[in-house]
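Note that this complex is displayed minus one protein chain, with the remaining chains in position.
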Amino acid sequence: MPEPRLTRLLLRLGAGLTLAFIYLPLLVIGLYAFNERVTQAWPIRDYSLRWFGVAWRDESVRDALWLSLLAGLGATGLALVLGTLASLAIARHRFFGREAITFAVILPIALPGIVTGLALQATIKDLLGPVGVGFGLGTIIVGHATFCVVVVYNNVLARLRRTAGSLDEASADLGADSWQTFRYVLFPQLRTALLAGALLAFALSFDEIIVTIFTSGAQQTLPIWMYATLFRPDDLPIVNVVALFVILLSVLPVYAASRLAGGGGVEQVAAGAAKVEAGAASAP
Amino acid sequence: MTSVAVVEPPPRRGAGRRLSSFLYRHPRLRLGALLALPVGWLGIVYLGSLAVLLLSAFWKTDPFTSQVVRELTLDNFREIAERPVYREVAWRTVRMAFLVTVACALLAFPLAYYMARVASPRTRNLLVVAVLMPLWASYLVKAYAWRTLLSEEGAINWALDPLGLHFNGYSTTGLWLVFTYLWLPYMVLPVYAGLERIPQSLLEASADLGGRSLTTFARVTLPLVFPAVVAGSIFTFSLTLGDYIAPSLVTSDQFVGTVIYRIYGTALPTAAAYALVPIAVIVGYLLVARRLRAFESL
Partner (left out) sequence: MSTGRKRLAGWALASGLVLALAAVAAGCGGGEEGAAGAWQIEGLGSTLDEIQDAARQEGQVNLVIWPGYAVLTDEFTAATGCKVNTKDGASSDDMISLIQTGAYDGVSASGNASVRLMTTGDVAPVNTELIPNFADIQEGIKNKDYNSRDGQAYGVPHGRGPNYLMFRTDRVPESTDSWGVIWEDESLERYKGKISIYDDSIFIADAALWLKATRPELGIQNPYQLTQEQFDAAVALLKKQAPYVGEYWPGDVAKQIQSYTNGDSVVGTTWPYQYLQLKKAGVPVKAVKPKEGTTGWSDTWMIYAKAKNPNCMYLWMNHMASPEAQAAVAEGFGEAPVNLKACELTKNRNHCSEFHAEDESWWEDVYYWTTPSADCADDDESTTCMTQADWKAAWTEIRG
């Protein structure tokens, strides 16, 4: 039952408008990176590339970028280990407390970030401060890993559900030990899911600010640098350049991940939109 | 899967092997080994932190130094309950979350419908990626982009100027636009997935029975996709409820997130008590959503 012509036309129009609404602001902020002047007035009168050089030479930007990369790598590594272990347990075992674990994996992303951030800060300050653990890269990674676990978990779990547990058993029957089964049977099946999960976890960590503000102490990740700098009128041109850079940088791994997760539209939705999925699974 | 046939595992001996067989014979232990790290992490690091926060809602604050004093009290809850401002701010925030949700649903629907039922498979895949991308593009950059767009000399007022119009961007209405923008993809994707799951045959059956397209839409499509809209609304709602960055960029109105963020540094117990409000609202919302079968549509 195809929709009538007029309906189709209206739908196309509506879809086009919504897409324009989504992309125009990104386009505009992208253009600002080429704005010669310090003032943010629209339209842009003179275009130039000079702020790219300024941003590149800015040491605080480079430090923040480096810290964001380190935090992203650390959080992704931790999330890979924790998420894979949890998904293996959930996919291959029925046990007491299974639902509680599913719930605990989801919770960090379902609750408002300010709650998570506040909770982590209170704990680090009160419990770890006295034993000499301070805010820094370590605590940033802890915070990020906590909500990145779910991304890896979802990707791996979805894959595990599509692969048969009997393969593991067959491997064991043929004399492989657990490690060998993981290395030679399970891992090849999970590889792309792990890679997609890792890319998404990295992207999530790289952009996070709401929790990071509470756990970073004196350290500045790139989003925190931006948040601090956008209140200083003279530095806005550098913020614009960094904004463009961040848009490009965070979109690439997502594109790659959605390709990795494979074929059709629905599967892409399922695999790529882990942010959305996270909440979906929070059905107790 | 082919790797099973191709790779021949080299035989291994020794402790690792014995441990492995032992674990295989004791599935409970194997499970324990799998779970130890993730449960330890989430249980101790995360739930433990939440417990510390919850507990601090019962501590006192020194009225001069603003230091937390570890004496139990219910004063923080009394403060939240008795000062009308906390209720007003919570109410304002919930209202904002509701309006953002409505706007997201209205904007998402045509796009999702087009993707699911009109577009060719090739266009559809492109559109899915096109919606996914901004979902992952930096939240802060998007909020910052809107701060720039909404300013007096920004692109929006530039576009309105020839029409003789003017929009006061740094306002509650401006914030509503920003939130709608930020969370829109979270609504599009579930609605799209919900629409795509409706079997074509059902719509044909409705047409065969004489239902005109509008009737079919109202009586078949909408009820079937409604749970998906509710599912999407979980995000638009909960994300709006806890945000403090976007409000700080475009308005000076108070919202739950901004109040908590403002007071936590020198009144952590009050902030912790107030943080229970968004938690309660979201848990309540999830329960309602479950009733409406929203989770099944995700």
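The letters A and B name the chains in turn, as written, and every chain counts its residues from 1.
Operating definition for what follows: a contact is a pair of C-beta atoms (placed from the backbone, for glycine too) under 8 Å apart; a residue touches a chain by one contact, two chains touch by 3 or more.
The structure presented is a predicted model; accordingly, all values stated were derived computationally and were not measured.
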Missing-chain contact, candidates A:Asn35, A:Gln121 or A:Ser205, resolves to A:Gln121
Across A:Leu19, A:Ile44, A:Leu70 or A:Ala100, the one contacting the chain not displayed is A:Ala100
Given B:Thr93, B:Ser233 or B:Ser248, the correct residue touching the omitted chain is B:Ser248
In the full complex, chain A touches the hidden chain through residues 96-101, 103-104, 121, 123, 125-127, 129-130, 134-136, 217-220, 228, 230-233, 236, 284
Residue positions on chain B contacting the omitted chain are 43-44, 47-48, 50-52, 54-55, 61, 63-67, 70, 79, 83-86, 88-89, 151-153, 170, 248, 252, 254, 259, 262-267, 270
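By our rule, only the chains that are shown with their structure count from here on.
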Per the C-alpha centroid definition, the whole-Å distance linking chain A and chain B comes out as 14
Per the touch rule above, chain A residues touching chain B in the complex are 1, 3-4, 7-8, 10-15, 17-19, 21-23, 25-26, 28-29, 32, 39-43, 78, 81-83, 85-86, 88-89, 93, 95, 101, 104-105, 107-108, 110-116, 118-120, 122-123, 126-127, 142, 145-146, 149, 167, 170-172, 174-180, 183-185, 188-189, 200, 203-204, 206-207, 209-210, 223, 226-227, 230, 239, 243, 246-247, 250-251, 253-255, 258, 264-266, 268-270, 272-273, 275-277, 279-284
Interface with chain A, chain B side, in the complex: residues 1, 3-4, 7, 9, 11-12, 16-17, 20-21, 23-24, 27, 30-31, 34-35, 37-39, 41-43, 45-50, 52-53, 56, 107-111, 113-115, 117-118, 121, 124-125, 127-142, 144-149, 151, 153-155, 158, 181, 184-186, 188-190, 192-193, 196, 200, 203-204, 206-207, 213, 216, 231-232, 234-235, 238-239, 241-245, 249, 257, 260-261, 264, 268, 271-272, 275, 278-279, 282, 286, 290, 295-296, 298
